[in-house]
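The complex is shown incomplete by one protein chain, all other protein chains being positioned as in the whole.
Let's turn to chain A:
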């Protein structure tokens, strides 16, 4: 128990040296870019910044899917002249329902609709359940696989779009991660007022180019295939716009804010890709003299009259923009549309001042706590207490090393976790010391007392730390935000404590014993 082979001693020393080495990145900057230079990150509560929790509107995702399904059903039934009444999306039950005029054509209808069930995200796994009743009612229900697939896809797309939009704003090191089934966490270090970013993320920015229906009678309900949309500037004014989308904003390759040299107004210029250019050219040549609506998120930005065919695939949108709103729209168009609206369900913003205060308060508490614990151990346990203190310092270093390696985030609760680890870490040493003392008092000679003390204390140390470990693993799994940081520091702390108490203190004591061969243990 008290014998250390040369190899083992070297290994322990190496671990400690490695720990010191791994801590260095937190103190000095990387000397060369090729070095794996990991350091602990400061949490948003310490360095200041904003944390946003966004929720993807899954209802909208499902609704969109159902709406497109209605279109597909219409297209699928047209060639066979299968007539039906009441074809509608039922968003409550995630399904599309239709009723055939002639129930006898049910087999034909089912055969025509069958291919739709194969049209899913992962080939071979249908995301639709097709069902029918003898009276001619057919239902297409999105099944769980389908819903999950759509959700996953929507969140992944959203993350990508969110990242692009935020990158456009020039925020440094934003962290965008997925949480749960339908949430996205956005962390913005150094941003105290996230309103601009919230505005950017709060819009789906789905832009479409559609024809204005000039035949519609003003004031009357719009004919089927049309919808009334409000103007962006003046929501009271509405225009009947065709539902059919001629060109989609997804076909844009570029968008920039610019100042129109003739009018002096702010405009957004855009360019289409080849597909968009072709379609735009075709629509504009076929409809010279008609009005073409540029629709963003169901609002009409502008509806200019097409004067001549636009074949170059370039154009500009004017619509009472300011420099800021033109820039924002350009950013949104460049980054692309979100598959579904995002809502901010949680927001935490901390100013840099408060962060600095917290760091100072945490550091002061840490220092005082450290001094108190060290003094206590020295006073109550003498030499062995000082050994424990030395081990405690290495414990802190190793802890910081592991946290740096993991690139963990240090939060205010995390700092509390470090302090608590200090208090708990010496527990292992107290257990050992008390045990050695007891064995020594029971009449064992020094070496035997040390042997027995360390050996017997070990099972206690293991059991007591295992339970704490379990409790904090749970906290890590179910906790969120800063609490996770707390659980990480404690969990890491338990691991380093086991090492330092079990290996390092024992090594110190063993070296000391070999050097002095005491007749009596100073316990």
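Just so we're on the same page, contacts are C-beta pairs under 8 Å (C-beta built on N, C-alpha and C of every residue); 3 or more make two chains touch, one makes a residue touch a chain; residues count from 1.
By definition in this document, contacts and distances are computed from a predicted model.
Enquirer: Looking at UniProt, which of "Response regulator", "ABC transmembrane type-1 domain-containing protein", "ABC transporter permease" or "Protein-export membrane protein SecF" names the chain we cannot see?
Expert: "Protein-export membrane protein SecF"
Enquirer: For a quick check of understanding: of A:14, A:345 or A:514, which residue touches the chain that isn't displayed?
Expert: A:345
Enquirer: Given that one chain is not shown, which residue among A:188, A:317, A:422 or A:492 touches it?
Expert: A:422
Enquirer: By the contact definition given up top, give the residues of chain A that touch the hidden chain.
Expert: That gives, for chain A, the contact residues 45, 53, 55, 192, 195, 198, 202, 343-351, 353-354, 357-358, 361-362, 364-366, 368-370, 372-373, 376-383, 385-386, 412-413, 415-416, 419-420, 422-424, 426-427, 430-431, 434, 438, 441-443, 456, 459-460, 463-468, 470-472, 474-475, 477-483, 486-487, 490, 522-523.
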